[in-house]
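This is the structure I have questions about; it appears just below.
Removed: one protein chain of the complex. Kept in place: all other protein chains.
The block that comes next holds chain A.
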Amino acid sequence: MRWNISYRETWLHRTNPSLKLLVMLALFVAVLFVHNPNVLMNFSLGFLLLFFLYTGYPLKYLLLFFVPFFVIFVSTASSMTMFGEGTTTWFQWGLVHVTKESFLRGMHLGFRALSFALLGLLFSLTTRPVYLFYSLMQQLKLKPKYAYSFLAGIRLLPIMLEEFQTVRNALKVRGADAERGLNTKLKRYAIPLLSQSIRRAQRIAVAMEAKRFSNQTNRTFYYQIGFSKYDVIFLLIIIGITALACYTGIVLPYIPVTDVR
């Protein structure tokens, strides 16, 4: 059981992962402080374009990845719209009270959630964990100890998934799947899976040390990850999208509200 989706490499894949991570984190924080819904809408739109055009995955999968986040967008936006407070009433039915203010705030929150989702998706879809950790070690001086433990952990995930399937079958055969109660169910799965993982993690750690892995910092690297013209392109495009979103949001607003607070 593995995720084996082939994709086309784009400039987003070739950007330095540490740079990408820092820029994405900065944007994350920046989005928190945007209160103009026009700007946020433009921003989301810009990243939506990046997501569909430059992550290099087939459209089918992109849509599939996007579905859960779209659900989040709808649920965040609608709950704020229907239950938020406001003065200009548009519609009222029992507990549901839609006002102009609550609608705008709902939309704003929805787009904020969407921006977060897009930033996260863009990063995770275009970054191989191995490159990320090599880059973190080389550019941000992350200690190899942490980098390789994370990588070893990632390797365990598909193994755990397979084991989960086995445990499920085993429980089914023994009739244990008929038992009620979340607590019992959780225990049935957690104990065998965790005990296997803990033992496996300990063994991997010993195996790594047996291969002379130590805390020394002057190691050589199989993947030399540096900076290239793609990083310039990346920065230019991100700055471009952000600037354009701000400019059009302020100069050519869709709605005449500039602050939803």
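Criterion: a residue touches a chain if its C-beta (ideal position, glycine included) is under 8 Å from a C-beta of that chain, and two chains touch if they have at least 3 such contacts; residues count from 1.
Heads up, the rule we're going with is that contacts and distances are computed from a predicted model.
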Per UniProt record, name of the chain withheld from view ["Na(+)/H(+) antiporter subunit C", "ABC transporter ATP-binding protein", "Sulfate adenylyltransferase subunit 2" or "Propanediol dehydratase medium subunit"]: "ABC transporter ATP-binding protein"
Hidden-chain contact residue, picked from the options A:75, A:124, A:195 or A:228: A:195
Chain not shown: contacting residue from A:98, A:167, A:238 or A:260: A:167
Options A:82, A:208 or A:237, residue touching the unrepresented chain: A:208
Touch list for chain A against the chain that is not drawn: 2, 130, 148, 151-152, 154-155, 158-159, 163, 166-167, 169-176, 178, 188, 192, 195-196, 199-200, 203-214, 218-222, 224
